[in-house]
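The complex appears here without one of its protein chains, the remainder shown in place.
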Amino acid sequence: MAAQVFAYIVHKNGVADDTALELVSAARNIFPDTSPTAIVTGSGTDLDGVCNDLAASFGEVWKFDHEALAYPNAEAIRKLLMAVLPADAVVLFPHDTFGMDLAPGLSIKLNSVFVSDAAGFEGLDGNNLKVIRQEYSGQVSTHLMADISAGAVINVRPGIFQPDESRSAGGQVVDKSSKIGDLSVGRRFLEVVEAEAGDVDITKEDILVSVGRGIEDQDNIEIAEELAEAVGGVVSCSRPIVDAKWLEKPRQVGTSGQTVKPKVYMALGISGSFQHMGGIKGNPYIIAVNKNLKAPIFQIADVGVVEDLLDFVPVLTEKIQEGK
Amino acid sequence: MEILVCVKRVPDTAENEIEVNRDGSDIERDDLVYSVNEWDNYAVEEAIQIVDKVGGAVTVVSLGDEDSEEIVRREMAMGANNGILVSDDAFEGSDGKGVAAILKTVAEKGSYDLILTGAQADDGAGQIGGMLAAMLDLPYASVVNSIEVVSDSQLKVGREIEGGNQELNEIGLPCVLSIQTGINEPRYVGIRGIRKVASVDIPIWGAADLGLDASNVGQSAAGVKRVDYFVPEFGEGAEILEGSDEEIAEKLIDLLKAKGGIK
Partner (left out) sequence: MESVLISPAAATVAGIPTIIFSIFIPLVGVAIFAYIMFRRIQPLVKAAPDERFGCIGQRIGLTLKIWLAQWRQPRYLLAGIIHIFIFAGFIILGARSTQLVILGFSENYVLPGFSGIFGQVYNVLKDYAATWILIACAVAAVRRGIFKPARYAVPPRYGKDHTAEAIFVLGLISTLIITESLFEASLVAAETQKGLHAAFPAPLSLAWFFSHMLSSSSQTALQNTHLISYFIHDLTFFFFLCFLPLGKHFHVITSIFNVFFMRVEKGNVKPVRYRISDEQLDDLDSFGVKVFEDFTWKHMLDFYSCADCGRCSDRCPANAVGRPLSPRFISIKGRDYAFQHYPLTGGNGAEAKPLIGDIYDEDEIWSCTTCGACEQECPLGIEYIDKMVDLRRGMVDDGLVPQSLQKPLGSLEKRGNPWGKMERKRADWSKALAEGNDVKILEKGAAADTLYFVDSISSFDDRMQEIARCTAQILDAAEIDFGILGKAEKDSGHEARRFGEEMLYQDLRDQNAEAILNSGVEHIVTADPHAFNALKKDYAELPPVEHISQTIVRQVQSGKIQLKAVEDPAKIYVYHDACYLGRHNDVYDDPRQAIDSIPGIKRVEMTGNCRDRSFCCGGGGLMLFYEPEEEQRMGVLRVEMAQKSGANVIVTACPFCLVNIEDAIKVSGLEGQMEAMDLTELIAQHLVSVNQ
């Protein structure tokens, strides 16, 4: 089939998000020979840099430059996409807070199916696309069959597909700004309130010792701090720890927290939900310590220890201190 | 303000070990306990707090089987004024769009200024709010973590975005919002609270009541169908270290040194 594949590019400060090239791989997982079209919206000079850089990886790069698109307001961009996309388009978004905001509604407007948070594709059978998703916080997976005969809007889980670095598409930037129609919508962006900066910047650390629910008690955070000190890293955490106010928000790794790019990531008592893993970039070496062998973290980690962290970590810390 | 909150009855992941049943057609449902989807509960609390401040009424609707009445009642015990159960065999197997289409007809039977859903539920799709808004042609904001009523026709809402930051928007009413956990502190509902509303009548609406053509919803109309459940092959990822704590620690230290994990 010859559906045209589009990938929406999230970018910031003139640089495309890691998900841009992941979406190329995801598209090829569905249609092996496709060269998807990138859709880049924004305003001003930053936009050209993003578009030009992407041209090598996409069949085409559609540029939409408009003042009203300076901040990615999902409502406005949905209106734009409704007007410019062909009827049977297959549109990919990263499943982040922007994709979640925009994509479900777009599928209604384009009258195509919507697949949320796709974690894998297992081929096309006629018009039926077989998709892998996870449910129940990643405790079980499921296969879905999506009928894409009338196109599809698919949110792809970030970090699942290897970015396509081949830069082999050799596409070009097409300025579609003239197609932009009325962008007035019922929702107006006001401002972004930045999270308060903490005493450490976990986004710049090479070694993170990250704790999750398995730490059980605020006082046990100390166990992680001691290990972090021994290896020369800092302590980060998953969302429940921040919700419990055991650590400050700036320490949180995940889609609703910080995005980190360490070399080594030690996940202590972290189950490994995708919201958490979504905050880890750059393919670090992941060590998981969790007493539950079924925890999804073991599927993502490079090396695993099936033990109660409260028992194991002090032993590890001591051994490291001995060796120093 | 008239507020409609869409709630779902789900197996609580904190209190269940979710496993796939023998033939992979479903999760193992024996021994499961259910509760209202956590995100939806925050949405109901938020709706009640808004009504407490500016007046109006909260209506809770749940689409599901008869058992879902239990969670509608629970949310009414919390303080929602009205409850509706939407249930019909014809609805079974609906995909996201089907669910949104059913809820759309519910929304249209009333006159709501604000429609809330949870940001996501057990399937983690997070799609109903956005679809419902698009079907109703209403403005939408997802993952909302703060709501401030600015005027009769406008809200100021915060969205939780990447990096722990918050995106502030003005949004016109009526609108649809999907609610993130942590937006408030939901009140406790005990057995006594539920008993107090035990005799409250909760209407059950089927396809006919909603004027829905059964062929447009349910399994047959679904563009997205679930084929099976499975547990991903284990072991593709982590190499599990074996031995005593001391032995594992030593192996791990060697690995850490090799990967630059010890400074």
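We call the chains A and B, going by the order they appear; numbering starts again at 1 in every chain.
Criterion: contacts are C-beta pairs under 8 Å (C-beta built on N, C-alpha and C of every residue); 3 or more make two chains touch, one makes a residue touch a chain.
What you see is a predicted model; the values in this text were computed from it and never measured.
> Report, in label order, the displayed chains that the undisplayed chain touches.
Among the chains that are shown, those touched by the missing chain are A, B.
> For the chain not shown, which residue from A:Glu194, A:Asp217 or A:Glu322 touches it across the whole complex?
Of these options, the touching residue for the absent chain is A:Asp217.
> For the chain left out of this view, which of B:Met78, B:Val224 or B:Ile262 touches it?
Candidates B:Met78, B:Val224 or B:Ile262; residue touching the omitted chain: B:Met78.
> If I consider the whole complex, including the chain that's not displayed, which of B:Asp23, B:Glu66, B:Asp152 or B:Glu185 touches that chain?
Of the listed residues, the one touching the omitted chain is B:Glu185.
> Just checking the interface: what residues of chain B touch the absent partner chain?
Given the touch definition above, chain B has residues 12, 14-17, 31, 33, 35, 78-79, 185-193, 195-196 touching the missing chain.
> Determine and list the chain A residues touching the chain excluded from the picture.
Output for chain A: 217-219, 244-245, 308.
By definition in this document, only the chains that are shown with their structure count from here on.
> Measuring centre to centre with CA averages, how many angstrom lie between chain A and chain B?
Computed value for the inter-centroid distance: 21 Å.
> Enumerate the contact residues on chain A facing chain B in the complex.
Those residues of chain A that touch chain B are 73-75, 78, 96-98, 100-109, 112-117, 130, 133-137, 139-147, 150, 185-195, 206-207, 230-233, 243, 249-250, 252, 255-259, 263-264, 266, 285-288, 293-294, 297-307, 311-312, 315-316, 318-320, 323.
> State the interface residues of chain B toward chain A in the complex, per the touch definition above.
11, 13, 17-20, 27, 95-97, 100, 119, 122-131, 133-135, 138-143, 156, 158-172, 175, 180-182, 223-232, 234, 236-241, 245-246, 248-250, 252-253, 255-256, 259-263
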